[in-house]
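Every protein chain but one is kept in place in this view of the complex.
And then subunit A:
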Amino acid sequence: MGLLDLLRKLKSDQNKELRILLLGLDNAGKTTILKSLASEEVTNITPTQGFNVKSVNSSGFKLNVWDIGGQRRIRPYWRNYFENSDVLIYVIDSTDRKRMEETGLELEELLADEKLSGVPLLVFANKQDLLQAAPASEIAEGLNLQTLRGRTWQIQACSALKGEGVQDGLEWVMKTVASKSKSKKKK
C-alpha cells in the first residue's frame, strides 16, 4: 500500500468514527442507555462517579459513546468533553416531575455552548415504562424544543430498562449523521 493510499484509508476510517456525548441529570438512566446501545445486560448498574465510554458498531460506523456522570457537583466538568462531538444525546427521566425545570435549564446551557453549536440533538424521554412517566410530547413542549434554531433535533420516547425505543433513537442518529456528511461533501 502506497503512502497516499494509506493516508486516504486513514481519512476514511476517521470519517467512520463518531463521537457521541450522553448527558443528562443524575438518575436519568444514561448508563443504562449506554449499556442498552451496546446490547449489554442492564441489571446492577452502579451510579456513575466519573464517566463511562463504550464503542458501539452501527451500520459501518464506530460510535464512541461518552456517558458522563450527572450530579450537580460534577456537571461543570461536562464541557471538558464537548470538543469534536458529532451528536449530543440528552437523557431525561420522564417521571422526575420535580426536576423538569432543572433538566431544561441544564439542556439550555448545553445548547448555548459554542463548542456544541450545530451539533444534532437527540433527547431520550427515558423510563416510559414507569407509571408516572410524562409522554415525550409533553416533555418536548416543556423543553421548548420547537423553538430550537440552527440544529437538527429529535425526541424519542424510550425505556432503556426494557430495551424499547433506544434503537429507534440510534437509527435517527445514523440517518442524521449520514445526511449531514452528504451535504458536507456536496459543499
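The rule we apply is simple: a residue touches a chain if its C-beta (ideal position, glycine included) is under 8 Å from a C-beta of that chain, and two chains touch if they have at least 3 such contacts; residues count from 1.
Rule of thumb we're sticking to: contacts and distances are computed from a predicted model.
*Asks:* Absent chain per UniProt: "Protein XRP2", "Signal recognition particle 9 kDa protein-domain-containing protein", "Proteasome 26S subunit" or "Diphenol oxidase-A2"?
*Replies:* "Protein XRP2"
*Asks:* In the full complex, which of A:Ser85, A:Thr103 or A:Gln128 touches the chain missing from this view?
*Replies:* The single option touching the absent chain is A:Gln128.
*Asks:* Which listed residue (A:Asn27, A:Ser58 or A:Ser181) would be found touching the missing chain in the intact complex?
*Replies:* Among A:Asn27, A:Ser58 or A:Ser181, only A:Asn27 touches the chain that is not shown.
*Asks:* Could you please point out the subunit A residues that touch the chain left off the display?
*Replies:* Touch set of subunit A with respect to the missing chain: 26-27, 31, 34-35, 43-49, 52, 54, 67, 71-74, 95-96, 98, 127-133, 152, 154, 156-157, 159, 161-162, 164-165, 168, 172, 175-176, 179, 183, 186.
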